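Pasting a structure here, questions to come.
For this view, one protein chain was removed and the others were kept in their places.
All chains are identified by letter, namely A, B, C, D and E, in their written order; residue positions are counted from 1 within each chain.
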């Protein structure tokens, strides 16, 4: 279920409604940030990557975790094989 | 003003609303007879000629008067000329 | 299609449902080897003798309702394009058929209409060799629109057209005018009219084939949109001449006249779909009329007027009492009058 | 037209307003002597050398919106029909242009669209020689529909078609796929998408002219509705063979891919309007690809697969990890997915 | 067609022309021609269609009167109709004649091209039928007309009320024939010698609205039918009165018309309508007691109530060169209007007289272009 795509927040289109323009693979759409802004103003999310489902950002993407996940396998290359 | 055409009542389509089917030069339309039925039932008008304007019969056509009018001129042919 | 009885957008989307629609339900109606090749284009092995020219024409058909007394959008789409070929003196050879379908159209309706189209085209000795099918969402079209384009061959000896019109030539109409337009008006639900109003929709090829054998034929038009009025004005404008019409000579069926009296319209402005106007040499008019009378499609043909050197009006009608009046070009859609 | 800025039913009624529209606003855009004769049919002085065949095709264009990044219904109507001629190996000669206009369309819009149509046709060395104009009431059409039919000539030496497909022949695509479909989807107001999505709408004649000079060309199709997917299935079905595709070789622009990821669509199902699929002899593929690369319209050409003896599926894709999967035919309209 | 063809018979027409010539010859000779006003636009139309004016002797002339309901429609009514047609969920139904009349912001046809919902119907009962079929829409009928036409609207509203059809309404601009005639006759510049009375209005009204003409102004009136024989007969009857120095209301149209009119039709009108204090006429201005408005019991059907009460728009007065007012009151002939045949044609009417084919300008344009140049 639930096709979700990574998107980068480009700008805030309506701060009061937490609406932002985001880019996903070169395609732009308005998305809603209200579930991923903690307390700060939405502007702090500009540039951040989020995971979007039916127009709502459900999570920020952690670059660190993504790299760690990929690195894990690079490492494992000569680990688990044995 | 007021294009009106002679039409012959063919049948009564809705006696309660005094609606009838009438033929005008080979074209049939529903018309309203309520202004030309005196007291009797609309059926008495079947076969009669009426003058219709925007779907309402405004008068019965008197064949006698029509013939009289035409005959007058036939007569006058050698009357008034002098 | 399996169980689907109505056409949906899927039938126009280029995929499996569309292929099924075309192969199972549409192409068989036109049954011919060229269309069956299913390429993006028909390939036609034509040979043109010296002096022969190709005639090429197109028309889209948007009639409401799709079926009317005397025809339907299928017969109209066939005959409209066939007639546009034949009034140029061309023998019709090939037609295309492009459909724009509003989703929800019953498949059965579509098939019946196209079967009629195919039959009319076949009757004229022509073939539907290429086509296209689009389905648009509800409300984006009105049931069904059909475009047909046609290719025919004009023999070397034939040269018809407004360039041959001249003062003195006679104007013949092939039958009663306005039948199609009257039949369509009577179908308009808001007008709620009944009566013996039947479209004249027909292929003129059988009539024209004979007329082409007679000498003195100068130009022809089928009197479709805008009726005879429009053709007369086109002739006058193209030739730089005026038209003189005899009102009493114009053939009009009683019911068409009745409808015109009722709605305040002029039969000359009503469309025909199986009538032509021919301009002929003055001395050939009589024989041409006889030739036309010999064919059922021309049995009601009449000499209705002639071209004369330009006057102040393009078209002048001599009325019942001998008074001339100007007949202006149609100025817009036909609207019933109350006054 | 005087002051009227929008088209009304009067402009389609066959009378004066229609004549004015045609003479003042439409015919000048196509400026040519054949159209200017204003007969019911164009008369074409064509000569066909022995072995030459006529190509004849038709398409109606119903795109929403009328204007989109990279083109409009005018360029589409020109190039769609030109392309259907040229993929059969025909040099385009003559087009018809039939309009169905929803009343209320601004005249200015119509003129701009037809000017673009005329320009594209002219650029391919062809002429618009006959036409038709219908105006339908508000709500009976969606702004503007255009039908174009086309006539071209196939040289005696050219024989392209699915009858020449055979196992082992290679499949080339002339550039990135799905650009047009993606651009149109992005225009859909309800989807509210932006991005660098530009239709590939273009006339393929300049590219094909060169390809016809290369040996080994067997068949071509422009990948319009149903996208590359539809052409592959048509090839497989017509030849009784299967297609094997290399997923990694299929050229897709980043933004088109982005849109497909977002909406859950497959780029192979999205329409192109300036791409063709060519089947060529195995040993001619390399040189054909070079030839295609030499032209801007083919600079992104790729060898994407081949025909093989029939397997259990018509079209089989070898994915990124070497696993084969079946690629079914498109089954209906393209719908964005959430899951 | 029965009751039509007999009254177009060329032989009878020829006879009548002879008789008119003879009668005219007996009239006292004078500088200006004898001017007979055909009050009704339907007469105007028939005169041009059959070329009857060309059959009259030079000393007798038709003058076109104000009796075309379309020609007297003020721009404000069209503007209201346009606003209703543009209202979401509303369908405006109209007689075909009214949809081409220009308002200040264009005609109903132009509004339709811009997206407004407009339907042409044959009569009000068809609009009522649309209301029955589309209960979710407001169906507004643009009710124009003189006394001939008003009863049909009255009957439809009575039916709507009886059957509780709440989504049917009328935008009424119903006018009466007598007030404009009074206004015309009161003009001291006017020298009309007789009147061809509107046969179809009189079917409803009887002859009463015309009695003042002989009584107060000593001009003869003949209530006439609409076929060539009817009209020529009426001309002859008028000439006879003039010849004999008489002035009374005569009935030519005896096959349908009576002195008393149709009381059932009047009863329907009287139930549904009441006299309006004042009504606007294009070309004639505002005339007191010259029209009808919905009676209190029928106010619920008033379509005007659906509109925002507009701040009196200083409505643009239209092209100042427009000659409608002068033509309408018989002071100018159509081809002398500076717009005639140039800006103003049936395809692009500047004024209402070019819209209905009853309008003097449209009739002139349609039938007299040739003769206008040939003879004048």
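The rule is simple: a contact is a pair of C-beta atoms (placed from the backbone, for glycine too) under 8 Å apart; a residue touches a chain by one contact, two chains touch by 3 or more.
Since we're looking at a predicted model, the values are computed, not measured.
Touch, as defined at the top, links the missing chain to these shown chains in the whole complex: A, C, D, E. Note on the undisplayed chain: of the listed residues A:4, A:22 or A:45, the one touching it is A:4. Across the entire complex, the residue among D:33, D:49 or D:320 in touch with the chain not shown is D:320.
Chain C residues in contact with the hidden partner, per the touch definition given at the top, are 2-4, 6-10, 15-17, 103-104, 137-138. If you put the missing chain back, the residues of chain E touching it would be 88-89, 136.
Although one chain is not displayed, its contacts with chain A can still be listed: residues 1-6, 8, 17, 24-25, 29-30, 32, 34-36, 49, 51, 53-56, 58-63, 65-66, 68-70, 73, 76-77, 80-81.
One rule holds for everything that comes next: only the chains that are shown with their structure count from here on.
Under the touch definition stated at the top, chain C and chain D share these contacting partners: E.
Shared contact partners of chain C and chain E, listed by label, are B, D. Ranked by separation of Cα centres from chain D, the top chain is B. Of all chains, B has its CA centroid at the greatest distance from the CA centroid of chain A. The interface with the greater number of C-beta contacts, when B-C is set against B-E, is B-E. When chain centres are taken as C-alpha averages, the shortest distance to the whole-protein C-alpha average belongs to C. Spacing of chain B relative to chain E, judged by their CA centroids, is 22 angstrom. Counting partner chains per residue, chain D shows two or more touched chains at residues 8-10, 15-17. Multi-chain contact residues of chain B (touching two or more other chains) are listed as 1-3, 5, 24-25, 29-30, 53-54.
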